[in-house]
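With one protein chain held back, the other chains of the complex are shown just where they sit.
Per-chain numbering from 1; labels A, B and C assigned in written order.
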Amino acid sequence: MREGTNRVEAFSDGVFAIAITLLILEIKVPHAGPEEHFWTSLVGLWPSYLAFLLSFFVILVMWVNHHELIRMVEAVDYPFFFANGLVLLTVTFVPFPTAVVAEHLNTPEAGAAVAFYCATFVPNSLSWGLLFYTIHRGNLFKEEVTPEEISRIRGSYAVGPAVYLVATAVAFYQPWLGLAINCALWILWVRLCYRSKTVDAEMQRRRTTGHHRTASQG
Amino acid sequence: MREGTNRVEAFSDGVFAIAITLLILEIKVPHAGPEEHFWTSLVGLWPSYLAFLLSFFVILVMWVNHHELIRMVEAVDYPFFFANGLVLLTVTFVPFPTAVVAEHLNTPEAGAAVAFYCATFVPNSLSWGLLFYTIHRGNLFKEEVTPEEISRIRGSYAVGPAVYLVATAVAFYQPWLGLAINCALWILWVRLCYRSKTVDAEMQRRRTTGHHRTASQG
Amino acid sequence: MREGTNRVEAFSDGVFAIAITLLILEIKVPHAGPEEHFWTSLVGLWPSYLAFLLSFFVILVMWVNHHELIRMVEAVDYPFFFANGLVLLTVTFVPFPTAVVAEHLNTPEAGAAVAFYCATFVPNSLSWGLLFYTIHRGNLFKEEVTPEEISRIRGSYAVGPAVYLVATAVAFYQPWLGLAINCALWILWVRLCYRSKTVDAEMQRRRTTGHHRTASQG
Partner (left out) sequence: MREGTNRVEAFSDGVFAIAITLLILEIKVPHAGPEEHFWTSLVGLWPSYLAFLLSFFVILVMWVNHHELIRMVEAVDYPFFFANGLVLLTVTFVPFPTAVVAEHLNTPEAGAAVAFYCATFVPNSLSWGLLFYTIHRGNLFKEEVTPEEISRIRGSYAVGPAVYLVATAVAFYQPWLGLAINCALWILWVRLCYRSKTVDAEMQRRRTTGHHRTASQG
């Protein structure tokens, strides 16, 4: 039924999984002297831990969004491959600004580093908008997807670039506030839950109509 | 039938596979002088080999556990994605404490390094518990899964954090004993084999009822 | 139906996904002094960004081509595995010439570095030709694939090595022109769109004959 999206899902899952796992390579083992400094050096890596956590979370949120979006797609075409590739490009780029933030968060350049981090999500959110537009224009959504759902998704995508721009501007003067705005957007995305209600309902129906062999015994 | 879990399995498999393979990057090629020292320098990497073996084993055990747990799951929902993401976060973190142990195991800081290693499995085991709780609360288990099985799994998850805390405390004074307690828990996990007996039985039934085209010729 | 190609697709998707994601590791965090130099040092990485973009794009184009080619394949055999492996070998090699270009693009060795970059695509395009030949000779194409399509693909593969050789020769004297010729070929590949019209038509037919349960309500 969804054969058309199988391989693009596999490739995208691979890229998301690798990008999210490569983040750990940016946390370098500290080299301390006598034992009492061992914990100090580990604790001194807190900017790396924080950057790791933030970027892990945002890539996870994006993977969930990708998963939900593709579930609403019936088949893929050529423009889809390249719009999807653009999203993946901005995802694979995440480890670099993450490393920049990790190295500068406890230096005087924290503001510039966080601004750079926030700024890299502007093209990311634009590429999500392009992917959505490509799916919509190519008539690739499943028939169950209602115009209301499509309007709702379009609305939530429109917010992204604006919030990231604000976060970037704020970060120059208040790096922590900039980071907080960024994270607030991600948490918003989690709450938006734009998953297809129709598809969920269909799955629910299948669960309740006893497609399990053992359902009658349950 | 299990369509709902396909992509979360693919993504999780990717993260497990990458985390387990990245471990080898922590073993650096030694640079020795004349030939007689070549083997000495290779042998001198034993803490790296040991840390590699331990972490490979624990990620493998976790992948098997993940595989068995997801086999019992009918469908996934939003909370599941993030509880599962938390498990993956603690799995992708493993290469870092592994590298810390590898660099300090034959130094005076061995105790602290092993304690750090053991301590990082406390959040890991808590995240497994959260994932289990999310599946249970979301009513995501297959109908074949019996309350007895669910009780058994809950019990085995409850043991984890306690044992890791003990291993951490012991490691400060006896690093090797701490590592041994850690490994004992992993071997216990292997033995627990909480795989769904019901699902196995179903698979067995299908094997014996001759679903192969060539079964009658066998 | 296409069971025969499932695992070779999974393995190939993995290699493509990893090769495309490893590219980011070549962009190293710059170490600047006072804050005014932070942006200068980030901007100074432009050869790395450019090489990253180019190589991301070419691996994406190759993945799309691989996807389209395998869609036309019914089953795989031993020679296919090794011809496909040769393609993957040249894909996994891409991060190395990419790093060479990134480090030399703003040095006097730019010409030689770009020539090396272009030259590495000669064996790549030859391996695609070998893969095509292996599929054709092994009679592995689906029955829907017409001789016209096969002729068209053969023609587009024949162009590759020649263009890459020209780009290599030009790059010695005009590195930017050499890069431009390379990219022109990739854009040409995107336009060629050799996807199986027959397979597409079949998918279209299935979409319009209402295989969705909810199609009648749509």
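Simple rule for what comes next: contacts are C-beta pairs under 8 Å (C-beta built on N, C-alpha and C of every residue); 3 or more make two chains touch, one makes a residue touch a chain.
On a predicted model such as this, the values are computed, not experimentally measured, just so you know.
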Tell me which residue among C:Leu50, C:Ala112 or C:Ile150 touches the hidden chain in the full complex. C:Ala112
Which candidate, B:Phe56, B:Tyr78 or B:Tyr133, sits in contact with the chain we can't see? B:Phe56
Contact residue for the chain not shown (choose from B:Val64, B:Ile150 or B:Cys183): B:Val64
Which chain C residues touch the hidden chain? 1, 4, 7-8, 10-11, 14-15, 17-19, 22, 25, 74-75, 78, 81-82, 85, 88-89, 92-93, 95-96, 99-100, 103-104, 108-109, 111-113, 116, 142-144, 198, 202
Positions on chain B where the hidden chain makes contact: 9-10, 13-14, 16-18, 20-25, 27, 29, 31-32, 34-35, 38-39, 42, 52-53, 56-57, 60, 63-64, 67, 190, 193, 195, 203, 207, 211-215, 218
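Everything that follows uses one rule, which is that only the chains that are shown with their structure count from here on.
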Measuring centre to centre with CA averages, how many angstrom lie between chain B and chain C? 35
Touching two or more other chains - residues of chain C: 14, 18
